[in-house]
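Below is one structure, written out as structure tokens; the observations come after it.
In this view, the complex is presented without one of its protein chains, the others remaining in place.
Residue numbering begins at 1 within each chain, and the chains themselves are lettered A and B in the order written.
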Amino acid sequence: MGKKISRRKFLKVGATAGATAALVAGCSSDLRPYRRSLEPPLRSPEEALPGEAVWYASTCGQCPSGCGIVVRVIEGRARKIEGNPEHPLNRGRLCARGQAGLQALYNPDRFPSPVRQSSRGSRDFQAVYWDDALDLLAGKLKEADPQSVAFLGGVMSDNLFDLASRFMKGTGAAPPVVFDLLSALEGRTTLAAASKALFGVPALPVFDVGQAEVVFSFGANFLETWLSPVYYGRSFGNMRRGRLRGRGYLVQFEPRMSMTAASADEWVPVKPGTEGLVAQAIGKIVAERRKAANVAGLYKDVVVGDVADASGVSAEQLGKLARIFDTVDHALAIPGGALAGRNNGLEATLAVQALNVVAGNLGQPGGLSLSPDVPSESLVTASVPASYADVQALIERMKAGQVQVLMVHGANPVFELPKASGFREALGQVPFVVSFAPFADETAVQADLVLPDHTYLESWGYRLVAAGGDRPVVSAQQPAVQPLYDTRSTAEVLLNLAQRLGGSAAKALPWKSVREHLQSAIGPLQALPGGNLHAASTDAFIEEWQSHGGWWTTQEKSGAPGASKEVLSSTLVVPNADFAGDAQKFPFHLLPYPSILLSDGRGANQPFLQEAPDPMTTVAWNNWVEINPKTAAKLKVTTGDIVKVTSPQGEIELSVYVYPGIRPDTVAIPVGQGHSDYGRFAQGRGSNVMDLLAPLTEKAGGALAWAATRVKITPTGRKATPMLARTESAEGVERGFRDAENPG
Amino acid sequence: MSKESRSAPRPAEPDQALALEMRPGILSDQLLLDPRPVGDMNRYIMEAMQRTGKGFWILVAILASLVLIGYGGAWGYQVRWGMGVAGIRRPVFWGLYIANFVFWIGISHSGTFISAVLRVFKAEFRRPITRGSEMMTTFSLIVAGLFPLIHLGRTWRFYWMIPYFNQRQLWPNFHSPLMWDMMAIFTYLTGSTLYLYLPLIPDMAMARNITTGWRKRVYGTLALGWRGSESEWHHLKTAIKIFAFVIMPVMFSVHTIVSWDFGMTLVEGWHSTIFGPYFVTGAIFSGVSAVITVLLIVRKTMKLDYFLRPEHFDALGKLILVFSFAWTYFWFAEFITEWYGGEPVISALIHMQARGPVAVLWYTMLFFNIVVPWSTLWNRRIRRSTTAMLLITIGINIGMYLERYIIVATFLTKGRMPFNWGIYNPSIVELLISIGALSLFALLYVVASRLIPLVPVWEVQEGQLSHSLRPIGRALVPSVVDLE
Partner (left out) sequence: MSSPTENHHWTMIIDLDRCTGCQACVVACHVENNVTYVGEEEVAMGRFMHWLLIQRYWGGEYPNMQARFSPIPCQQCKEAPCEPVCPVYATYHSEQEMLNIQVYNRCIGVRFCANNCPYKVRVFNWFNPQNPEPLDQMLNPDVTVRSRGVIEKCTFCIHRIRRAEEDARYEGRPVRDGEVQPACVQACPPEAFVFGDRNDPESRVAKMAESRRGFRLLDDVGTVPEVVYLKRGVTDVEGI
């Protein structure tokens, strides 16, 4: 048996191995048709010792939060992804989606090479050579007016965002529009806008749940998908059984009992759209109890009784909750999720943030802080994506024929944007569409040319951790395995294109390789004080950076925000939320929510994520509409019945799941299923709730108001076939609550 | 031949002539009081054996194809693709196969019980029916014994359950009730086959003497040179007597051990001390009923009405009525204690039987196993009606099959963790194999009925020799000479 090496040494081995892999990856730009043969042992790389694992530190790309991972590689194949124990964001922990990442890498439905499509939507993909494909694209870019070239990005590593921005700038085009559905469902833009209004910085807030005693969460499903679920999951564990303080108390305010609400001590099913009002009422009571002068103006117009009437939370309960919030020293309020998904999202978010001001926890342990600044000017981040309004503007341009070439990377707008946004139709007006998707997703199917990117486990990059970071973190991304297919990283493609285009584009992107660009971006970090890495030379620093999975400060360092006195002294009015659809005709509020496993649909092609049951409903491989038992009884439907869900914008059919934890006037549908393409595991499962949404925006910030549509439910009289797949026994769980707490 | 001289036709005695005058029907009514020349009886039985008309071959063809579909097709498919083609699923890991297994083991109790127990207690009505029921024992054991193999996830490794020397010194686990089961079944199969064979020897000799050609050679071999000498008869009778006593505990043990596959577990509803006697009683109940069904069919198709008479079905009818009482007693004792206990999972199981999805099966079982026998079998005319008996006994076996199914498959649907409850519906593969099993049993029986005398002629003759009618006063009284 060979000598075992400690984890730390593994990481170091990872560095050298990473360099080797870089060399190999660097050579891969020549034409290399997909081939499947065993490498003779003589040529096998140094680190590929049979039976010995090599660990590569990298960054997870399954969602935008950027957890550190280590990938266990044996004989050149990635076998397991684990959390990077050094990484300050997740400290060795990893969520279900992160664990399943190998199935993105080894997905059987990846594009093995660049492809062209004779006609859009035909799915008749013809393999082409990279040179030809790049010539084609370069030709189109040269032909087109620079103003008419657009780049639509989604979840991408920040180095790519940097390159894409520079590329667009260099060619004289508009900067990339970054929009992905998960970020929209998290309410990132609204959160940043609220920070801007209240604290003067458009940064994402960070909540120190771990050290709080009482946490009031207004719609933020921070244990599932919100901003950084692993960070908040860790914090939640600490709040519950941390050694610092007593067992924390979590109250969740939302119309549907999410998994976070299930883990909470109290769930308050407020009327959709009134979360901000509830926060204000609580704030008013607390401010009065504390005789807080600094926020007196804020709550001038708030009448607790009116809020109780509007929200369905009794004045007595509001008083009780306010007392709880007031009693403890470390109270915390979190805005997020559906709260931001309405047209009063910004005001509601501000109302919740004001609670933190009232609690006096800004910058305190167990309080609110802002995500740290970008540590070096050489780095660029896209952590706050474009608002939906920007996307709408792009769609308008496309419709008007002002976009000649559209490049789509890391997003799947055909699937992710509301059908009513008209993106699909607008796409038809664009003469040339390029997709960089590794999989045949709905947008790639509508593209003329697909230049498949590597998956995140095959590519280089860095990512700034914005959400949930208690310190600046520049997370490293390096290939864990050699590219499986004849794919090419989009960063490399952009560099190549810039060379082909020449001129200002080539000047804007002077680097020869992705790695060179990385060096220029990461190198300056070496000079910063308080970092975790120590190296003699820049090259050594970069290697350290890769082998440890990133650079971060050893001390916690996050912005202590100062609240704007102007905002606090002026009256904050949370307007009534508007909902699309007539309340008589469409009696139910529709609450879409990101699936903890499939997130915004990105995970739908990974069978482990499909197979793992949804925590609340235990349903696998499908989606459903959650209906309160009383409402279901009125509609005469039960679990497994198929109903038609109709909104003013469209209709879909779904199986019913009778869900005891939802308001009777609300129905909820998880986002993520309903793919028409995207591979064998995703296709033809359930329906896409985005087809129902009205393309409303939040008034002030322009974010997508995704929780502001009303629907009606019509039974079809049919049953789901095959039966709605779930791991629970419907009959059994009705009687079994006692057993879960104390079986036997 | 000495045997023939032993059972030479007796001239009608004056007493019997008188008896005929007094009660004209009595001679045709009772087999043992209706002696025929022994040559006639032998010919009678041999002719029935050699009658193979078109209908017979069609039946064989149908049965053989059903066997082929079940075992070759469905089982082969299952072995190729995996157990998943059956309907079993978590938490019901045992389904129709095990229910079939228990059922067929139950059927196998018929022969031994009728033959051994009745022989030991000298119940005279047993004489013409022992052979037919002993054959059922052997054949149903073969059918039953296949089911655990079908049920295995990796059938091709079944021999790992057999203790054999191997270089890795791996032995089966003798703690497992399944091992006890396997040993009990093998013992029982061996014992009952021998017990079938021993009384067959004189009949083989008889057949050897009558037949010609290949049959003569086969029967000659099987007759082991039987000549019918006094000492041969003595040894045979001693051997049969010993076997009759030995096979009885084996019979009781077999179904008790089968019941321990369930009783020894932690499964709610299975873990019961009463399962041993409950299963044995049920087994004899269904076994004897199956004997009646089979003999009624045999009697009709092979025209054996001389040997198999209403009196036999009358007697067997009383027997199953008694066992219906006994089964009911055990069932009720089991049910009432479980019900009274009020343990939550058990309550759920009882609720499922009484009002839930299993209710149809459960009430059908109670109807066929209790209501029907209790309301009909007290009546002598019904017991003597072949049609009625056929329907009643088929009903009982449906009821008993449902009982096995309910215990095996539906009790598994609800365990201690309510989250894991489930449902079970047999798949087409399981049904085809079950039909194949029934066909295999029928096929074996049909083929054997043309090769083995279904009625032990010598036993009947022996009985007839020992029975006579004697007038006492104005009444005729059957008198029995104990030959042993």
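By definition in this document, a residue touches a chain if its C-beta (ideal position, glycine included) is under 8 Å from a C-beta of that chain, and two chains touch if they have at least 3 such contacts.
Since we're looking at a predicted model, the values are computed, not measured.
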Open item on the list: Just to verify: which one of A:G92, A:G319 or A:G360 makes contact with the chain not shown?
Closed with: A:G92
TODO: From the listed residues A:P88, A:G219, A:P269 or A:P418, report the one that touches the chain absent from this view.
DONE: A:P269
TODO: Have a look at A:A127, A:A700 or A:A725 and name the one touching the chain we're not showing.
DONE: A:A725
Open item on the list: With the missing chain put back, one of A:R241, A:R290, A:K565 or A:K634 would touch it. Which one?
Closed with: A:R241
Open item on the list: One chain isn't shown here. Among B:F93, B:F245 or B:W374, which residue touches it?
Closed with: B:F93
Task: Absent chain, residues of chain A that touch it - done: 1, 3-4, 51, 74-75, 77-83, 90, 92-100, 102-103, 105-108, 213-214, 223-224, 229-230, 233-234, 236-237, 240-241, 245-249, 257, 259-260, 262-263, 265, 267, 269, 324, 327-328, 484, 596-597, 607-613, 615-616, 618, 620-622, 628-630, 660-664, 685, 722-728, 733-734, 736-737, 739-744
Task: Residues belonging to chain B that touch the chain removed from view - done: 81-84, 89-91, 93-94, 148, 151-155, 157-158, 160-161, 170-173, 175-179, 182, 261, 264-267, 412, 415-420, 422-423
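Everything that follows uses one rule, which is that only the chains that are shown with their structure count from here on.
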Open item on the list: With centres defined as the mean C-alpha position, give me the chain A-chain B separation in Å.
Closed with: 68
TODO: Would you mind writing out the residues of chain A in touch with chain B in their complex?
DONE: 727-729, 731-733, 735-736, 739-740, 743-744
Task: Residues of chain B that touch chain A when the two form their complex - done: 344, 348, 414, 416-422
